[in-house]
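The complex is shown incomplete by one protein chain, all other protein chains being positioned as in the whole.
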Amino acid sequence: MAQSKDFRDWDQYRWTAPDTDWRKASIVSCGIDIGSISTQAVIMVDGQLYAYSNMRTGSNSPDSADKALSWALEDTDGLSQDDIQYIVGTGYGRINIPMAQRAITEIACHALGANFIYGPSVRTILDVGGQDVKVIQCDEKGKVINFLMNDKCAAGTGRGMEVMADLLSVPLVEIGQKSFEVDEEPEPVSSTCVVFGKSEALSLLRKGWSIEKVLAAYCRAMANRIVELIERLGVQREFAITGGQSKNIGVVKRIEMLLNIEAVKTEKYDPQIAGGIGAALFARALFEKSRKSGG
Amino acid sequence: MTEVKKYPEEPLKTWNKAKELRLKYFTSYAKAHETGGLRFCGSAGSLNSIQQAFGRDVFILGSEPYSAHAAFFSDFARKCQEACESRGIAHDLCGYMKNYWGGILINQFILPTHEIVPWPKADVMWTQHICCTHAKWYQYAGELEGGVPEFGIDFNCRIGHTMTDRDIDYVLEQVLEGIEWVEKVTGRKFDDELFIEASLNELAANSAWGQAYEYNQNIPAPIDEKSLYSFFPFNILCPQWAETSALFRELRDELKDRVDRGIAAVGNERFRILTDGPPQWAMLQVYRYMEKVYGAVTLGSTYTAYWGTGWDVAEDGSLIAAKIPTREEFAQLNREARLRKYIAWKLSKQEAYSVTFTGCHPRKSALMLKIMELWKLDGAIIHLNRGCEGSAMGVLENRLDIIKAGYPVLTYEGNMGDVRDFDYAGTIRKIENFFENLGLEKLIKGG
Amino acid sequence: MSSFKNWSDNRHDYAREWKKKTGGKVLGYFCTYLPEEILYAADVLPVRIFGQHGSDIGISSAHIYDMYCPFSRSCLAEGLKGKYDYLDGVAIAQSCMHIRQAFWSWQKHLPVEYSYYIYMPHGVQSKGRYEYYRGELVEFKESLEKWLGRTISDADLDKGIDIVRKNKESMRKIWEFRKNDRPSITGLEAMEIVFSSQVTDKREHNEALEQLITELPDRKVDRETGTRLMIIGSEDDDREFTKMVEEGLSLPATFVIEDHCVGSRYFWNDFTPGEDRLASIARWYLDRPPCPSKDWPKRLRFSHIKNLIQEYKVEAAILMQQKFCDPHELDIPALKTYLDELDIPYYLIEFDVLVPAGQLKTRVEAFLETRVELV
Partner (left out) sequence: MANIGIDIGSQNTKVAILEDRKILALAKVPTGFDQQVSVKKAIKLGLDKAGIGMPDSAQIRVTGIGRKAVPDISTNEINETMSAAKGAFFYFPSARVVIDAGAENVTVMKVNEQMRVLDFATNDKCAAGAGSFVESMTKALGTTIDDFAKSALQRTEKININAQCVIFAESEVVSLVHSGASRADISGAIHEAIADRISALVRRVGLEKDVVVMGGMANNVGFIDALEKALDVNVLVATDPEYACAIGAAL
């Protein structure tokens, strides 16, 4: 089977709010979220989403931050880095972002971001990223009350999905849809280990399973693993999912089914940038505070 | 293909009696309150006769055997385990107690008939502390049940052949305090007559087990380990009931008869295996697989041999079914002296507790090797039991000792109470490798 | 202060030097329930056997199944690697099964002149415990006498008791300074003090403690205290983690107290002298703030924890649980409820040498973020 690098890819993109004039704003803030897989730069004006970029994380954090920010600024009517009053870095690479004035963990940022995206009734947030799974409980202001994180083993995270995409030559973005094209939900694969999962998938194919069926089995196994973690903390409503995997309906719907709870959805914002949004909101608040105390 | 000797097989007659007794045991506990009886709960074999002395209508539940039985129903067990984990109870805690706490949490108790009844809340927690967490299990269980009073007896002293007078004194002190405590908590009196009756039954049952067990030294073995699992728990469930010693005597006689007539547990017996510790209860078909495909019979373990049973164990590990006191010997003593004699008997015969829980594996290895010698075994398959630190303690050292003595040893991972820690296909692969390497070809293809 | 760190860093060299200097014998022990007094009385140096966090523990995997706590496996691994080749004896006072397994494997594979297992009761609330443990100590003393070919007199015992008692008392005095709004010693320093106390000659350690007690009132602390943290946990000598929390986060924090055996639990309670020395020693250990495995049927540890929280003005707790540590794992659900009632936020870390430091860092930082105003 041809191995192609392309199947794991998702579209990198940028966006600017139409009809917003940043020059009229009193505060321009920015959040940069450098994850193990993806990097987002989010620019907000007066607490409203103005522009963002979403791209694959490069081989080092300062570069990735630089690229993501420049790209986010690309189509913004002359906005430049100097016009941004405060930048907060978050994510795995947060300590290595030269232009950021402050680093805050992705846990706090995802909670605040989810609060912004889905509204103040969100209490439980599931963030499934490239190598981490986090379950976060927060209050109505988006402040974290409690959280859990996977450790040691990356089984069940986004990287595993990417490996599957390459292996099965199914574009990552189609995995979710395809995984439902089966007559009957198969048994989950027994190993969610990124490495062994690959071999197991191969041997299922050799047994004559369709690609769809293998995907279903793999998505189900991931959902099981994630649900195990969620149940350790318990779910309170509303329940929201952020991070790149929130776009994988193959996993999301199975999680909802296992938990018997539907996650809140929105068309308005991209849930993968929740961390970046949270960081930008923190940046805004921090700037206001420094302005007050600094006179 | 190697030539295969064939022995005649017959089903065990005593089997159904065991099944009935098990049903009676669990049902009577669940229904204890209907007749005004009391429920005592704790670690199995916590000096049952003393508890029984508080009334014929006292019913005693051992949480380990209950949980082992619940583990058979793997879907039910899974619900229990998940209930625990969502409550913040760690995955790697005692595989048994997760079934037990889980039952409390979901308010479900499973009977051998698969019938599910509401959780029968205990009235008293009476337990021994043999590992480093036992009495704590019930502390927590009692809290989950909304506050059941607990009494724990520290058994972390010398047990088995190293036992001393000081150790008996320590346990006796605690027992005397415990009796006072139960009297206060339940308002019932300790009945000496009842104690004499119960304890004589108990010791008789424990000792009869040894007599039955010895018949497996025969080739072919009249009974296999999987069947032994159905009987031996009565040593700690309700040994103080007259039915139990009767059952064991009947089993003993049946095994004798089978040996006399050359009846085998497994007709194709050609390789005899020692195992260790509680098995993966929900996956006992592994034993059947080995029997059918390789003619390999598992027929002994320090677990079924010693748990709550009555042996006199010599310094070199040789075993003789223990002698029991007569009614007169017990009756003529005063209460304290009688309790002392009973405790001394129990402590000195419970070699398994001592070798397992103090982790004294030099001694355990010696016992294992002795069984291998006397029971004429060819190899060992050891369960690395993620569900129980206690019974998994020292097993890797035992393994090294057995290998050193020249026997082949295989280990496999599992969890007595939780199938999620067990990989069936992987285990079968290991077993196949093990036998192939020993030059034992399959009796039937595939499997 | 630096001597504590040096001793902690170079404990093996220290013990070897000590042997050369004094010609005495060194005994390794596995759990702090071991009565060190009797060893000092016999002029034997007791050193606690520790593992080495972050170093490979695979060498122990033939002997200890990997469902046992990393601490116990790491202790044995250090032994098998030859780090403890200077020991003349080993001993254990019965505590949890994990560490017992390390002891038995040690006894089998690393033979030394002398090895001893004390049946320290688990029923520290049981009737008859004092008498039983006293009996154990009598036998322990006798066996030491046989090994060393000398008798241990009451005067010797008094000497041993004095050395240990002084040591523990001094540490209690020093711990007072952690109650300050700006604690005069950090959690890391505190850990080094207790750690070094368990691996050096306490006479020497006592001098350093006394010196420190005189210095502490004037000690300048130029770090921000931040969140006042408590560690509640299994065995924990992880200095790297402690340092990371106190020095490496973007939010300030200080460990002001702990409940574990490389900390206050080691020295917390008072010694009550009596004519029967061994009986007094037995009482001392049995009445100590209990390890969870010995804390039943009543829970005594929780109220002790509560006192510490109040006295040290603790704001948040980190539950440092060694992975697979059953005694602690089982206390955790109830402990969480208890802390909830006290309104003390906590974060549970399942500690394993294999968890990358970066991940722990994110977690602890996120935890601190939950309890401060970020803006």
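General observations
Labels for the chains are A, B and C, by order of writing; each one numbers its residues from 1.
Rule of thumb we're sticking to: a residue touches a chain if its C-beta (ideal position, glycine included) is under 8 Å from a C-beta of that chain, and two chains touch if they have at least 3 such contacts.
The structure displayed is predicted, hence computed values, not measured ones.
Residue C:I59 is the one among C:M1, C:I59 or C:V372 that touches the chain not shown.
From the options A:T76, A:T90 or A:Q131, the residue with contact to the chain not on display is A:Q131. Considering A:R56, A:K143, A:R159 or A:K247, the position touching the chain not shown turns out to be A:R159 (whole complex). Listed for subunit C, the residues touching the missing chain in the whole complex are 54, 56, 58-62, 353-359.
Listed by residue number, the positions of subunit B touching the unshown chain are 396, 400, 403, 408-409, 413, 423, 426, 432-433, 436-437.
If you put the missing chain back, the residues of subunit A touching it would be 1, 36, 59-61, 92, 96, 131, 152-154, 157, 159, 191, 193-196, 199, 202, 205-206.
One rule holds for everything that comes next: only the chains that are shown with their structure count from here on.
Subunit A and subunit C have CA centres that are 42 Å apart.
A separation of 50 Å divides the Cα centre of subunit A from that of subunit B. Multi-chain contact residues of subunit B (touching two or more other chains) are listed as 88.
Counting partner chains per residue, subunit A has no residue touching two or more of them. For subunit A in complex with subunit C, the touching residues are 92, 102-108, 143-147, 149, 151-152, 282, 285-286, 288-289. The touching residues of subunit B, when paired with subunit A in their complex, are 82, 85-86, 88, 423.
Note for the complex: subunit A touches subunit B at residues 190, 228, 231-232, 234.
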